[in-house]
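Here the complex is missing one protein chain, while the rest keep their positions.
For clarity, chains are labelled A, B and C in written order, and residue numbers in each chain start from 1.
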Amino acid sequence: MLIVMNHTATQSDVDAVARVVTEMGYTAAPIPGSERTAIGVLGNHGYVDDSKILELPGVQRVIHVSKPYKLVSRDFHPENTIVDVAGVRVGHGCRPVMVAGPCAVEGEEQIVKTALFVKKAGADMLRGGAFKPRTGPHTFQGMREEGLKLLALAGKESGLPIVTEVMSPDNVGLVAEYTDLMQVGARNMQNFDLLRELGRIRKPVLLKRGMSATIEEFLAAAEYILAEGNEQVILCERGIRTYETATRNTLDLAVVPLIKEMSHLPIMVDPSHATGKRSLVPPMTLAALMAGAHGVLVEVHPEPEKALSDGPQSLTFPGFDQLMADVRRLNGFLGF
Amino acid sequence: MLIVMNHTATQSDVDAVARVVTEMGYTAAPIPGSERTAIGVLGNHGYVDDSKILELPGVQRVIHVSKPYKLVSRDFHPENTIVDVAGVRVGHGCRPVMVAGPCAVEGEEQIVKTALFVKKAGADMLRGGAFKPRTGPHTFQGMREEGLKLLALAGKESGLPIVTEVMSPDNVGLVAEYTDLMQVGARNMQNFDLLRELGRIRKPVLLKRGMSATIEEFLAAAEYILAEGNEQVILCERGIRTYETATRNTLDLAVVPLIKEMSHLPIMVDPSHATGKRSLVPPMTLAALMAGAHGVLVEVHPEPEKALSDGPQSLTFPGFDQLMADVRRLNGFLGF
Amino acid sequence: MLIVMNHTATQSDVDAVARVVTEMGYTAAPIPGSERTAIGVLGNHGYVDDSKILELPGVQRVIHVSKPYKLVSRDFHPENTIVDVAGVRVGHGCRPVMVAGPCAVEGEEQIVKTALFVKKAGADMLRGGAFKPRTGPHTFQGMREEGLKLLALAGKESGLPIVTEVMSPDNVGLVAEYTDLMQVGARNMQNFDLLRELGRIRKPVLLKRGMSATIEEFLAAAEYILAEGNEQVILCERGIRTYETATRNTLDLAVVPLIKEMSHLPIMVDPSHATGKRSLVPPMTLAALMAGAHGVLVEVHPEPEKALSDGPQSLTFPGFDQLMADVRRLNGFLGF
Partner (left out) sequence: MLIVMNHTATQSDVDAVARVVTEMGYTAAPIPGSERTAIGVLGNHGYVDDSKILELPGVQRVIHVSKPYKLVSRDFHPENTIVDVAGVRVGHGCRPVMVAGPCAVEGEEQIVKTALFVKKAGADMLRGGAFKPRTGPHTFQGMREEGLKLLALAGKESGLPIVTEVMSPDNVGLVAEYTDLMQVGARNMQNFDLLRELGRIRKPVLLKRGMSATIEEFLAAAEYILAEGNEQVILCERGIRTYETATRNTLDLAVVPLIKEMSHLPIMVDPSHATGKRSLVPPMTLAALMAGAHGVLVEVHPEPEKALSDGPQSLTFPGFDQLMADVRRLNGFLGF
């Protein structure tokens, strides 16, 4: 931690800060400069709460060198983590996985038909929402437990592992019965009770980046899960909220190589929610793989024009088939 | 709803769209233009899912005229809602309320002392966090139920109604036992299970705007609570996330008069979280009242430099006393 | 400047960094920590280019303590600057000024009529655009020199000083002939050739904050003007671009007290461009004054519904009259 003093701070201000730092159990190392003094803080293990410092006269600001996470950091855990989802391996060195399926489970025929199709086309996992977070209360909110059962059925028929969202800590047990990879949606990235609960189970977790979460907050959210003992976490970039409204969100693809530098956890990409537009999903899927993503989630629906949610961003069956052909070629090029 | 066709859409594209609109139970009103055709959709009651339309050939985009909320809208409920918090009235025509207290309950002496002080200084309610959402798992997470008990004690000693945050649907009952106004924090604005649960109780709710929530999403979140039968909702602007990092968030004060136009619900402002900086809290408190806010929440701590969270944005006791003197003068000027 | 090393950096990495710092003419002060080493850089006068450092092995990041500006900073120039606009004084201790007028000069009758009206209502200066920056080329671009002449005429008839925008360095001389306060629009905040040119004249400048400029960039832009010798600069907050589209921009009112802490230059507010909505202009004008703004610019038009630009955010004559009555009362309350 570095404490930056005002240009006009006096020596006695500097001394007072040094005294408080010492009281906190750390060592203070004043660095006099030509314009102002800064004070290095030594001896801290991890993040230091800066409240007491910021109160003191003459202090301009405090700069943190430590981060609010450690377990997820490559700095402290250099080896790559491979997450195993019912036998499908996700992470460094593994062939990137393709997760496909409808936004929401709408009925048996829809989900089973989709599962069989995406399996045949080459998908590695089946996605589908049973609990749906929706902006307003007057729209379709998901089939809930009935949806979970249909998902499990579709998983069994197709042989694909199942990915679905869990929205509430008290549903973790229920959802875990039916699914192989527990998804935390963007709106719940900082639902800390949910994260802690997921840290206590033995199922892998797919953690989506919050709509306006920084990378630091994203990794700190994953830290909640690891801190409870579950290291099987896959991160997922799904677009962030910016001033631009031409796409549903702004896909922040540069975080893929960046997170691979910062963390040992696998990172996937969801171009469907990121762009909100079907025609942009295939190019951004391929771009994500090229940027080094460990997998991609895409929405596929037998009849997008009849979908109860997210139709405009869902691929049709022929569209997904075509995309998978391109993905296979690209994987070959990339050596998988 | 208005459907905008591409410049190159054919008449048969237009006819196909009109057919689907009719199948959906609405009336299609084509509006031919010099450059492109648009198609008005008549007869809908509320929001229409546009997925089916966006799929059709020749469709460029769909523009919604209806909103994802109705119960919170002034359009459908012109009279102002007054929320009653244990006898303290909040809303149009009432003297703006001042809610004060520490970020987190840290112990009996701290909270009781603060309660008695802010009461004496003129505050109308006591705030304090028992359950604290924190970015990383390695910092103070609140005193939980013990904190609620201390809050209730402080409320009793001072005679002030209590405001505290509830983070999880299964804690709603517990928190409701001890508190008068149930706060939903920014991170949980779209925790829909929590909102629904709060809709089913008979306590007023303080709903904070999400860090990157639009006004439309903010009102739609309140709609979840009203839709379950609880109309006692106070909205609260607490700063939004933008590119600017000189302040903790960007206080979007213009939403105060804007929300008063759009909704009948009261709107308060939290300048402590919005700015993150003690010296900015008094001017922004006064500015918020001048902009028409129905109340302001500020953080006050007996010793901010020892606070376990948010010390830098907490007012000291003398600072709060001074602010309340200014607030009283301003209220007089404003006719309260 | 502080150089933060990686957790895994070796002693020889640290030594190499210290060597480069010394070569740059500064002093290196290593601060060993339990998790990583940081290196303080002493002896720099102002901002140091960090490129050379960031290249070195083991360096994680560089933290700047100095700022890219100095002349505008209160740290180095504690006394408040008062800007004199043809006799109207703007800044600390002066009655806040009201600047009013149409977005664009559209003709003699419009501008003279408006000037006489706003003067009578109590305005201190007349604003009006002769050169208009517009998003697309197919809309009204301003009356240019003819507009300047009409502005000067209106100024003469009403006795009000004139504020108008200059868009290009080669127009600075022309605009300066006709105007008292040279406005730099948000789009040109970083038009450095323009800023330098304005630094060389002896007229006061009104510098609007760029649409997505940080406070640091805003002050650094003003530094360009001061660095050329012109200290008569008024800053102006006019709303920033965020994800929220319910208002035209997001008025960042907390920068008013913040900039007053950081800089000695006066700061004004433009609620018309910030909100884009007439009904929000009066409450945000009053809130701006309450937050401590040294002045407010509002758009006023005799017939907003016929305005060639920005009609929806322009006040009518009666609307402005009412606002000025409220402003006078508030100024009285504030002691002016």
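Definition applied: a residue touches a chain if its C-beta (ideal position, glycine included) is under 8 Å from a C-beta of that chain, and two chains touch if they have at least 3 such contacts.
Keep in mind the model is a prediction, meaning the values are calculated, not measured.
Residue C:P133 is the one among C:P78, C:G107 or C:P133 that touches the chain not shown.
Subunit A residues in contact with the hidden partner, per the touch definition given at the top, are 212, 214-216, 240, 242-247, 250-258, 261, 271, 274-275, 277, 279-280, 283-284, 286-292, 329-330, 333.
Mapped onto subunit C, the interface with the missing chain covers residues 20, 46-47, 49-56, 68-70, 133-141, 167-170, 187-188, 190-193, 196, 211-212, 216-217, 220, 223-224, 227, 241, 304-312.
The chain not shown here touches subunit B at positions 2, 4, 6-8, 29, 31-36, 38, 40, 42-46, 63, 65-66, 75-76, 78, 212, 241-243, 245.
The rule is simple: only the chains that are shown with their structure count from here on.
A summary of chain positions shows that the Cα centroid lying nearest the centre of all protein Cα atoms is that of chain B.
If you average the Cα atoms of subunit A and of subunit C, the two centres end up 38 Å apart. Within subunit C, contacts with two or more other chains are made by residues 212, 242-243, 245.
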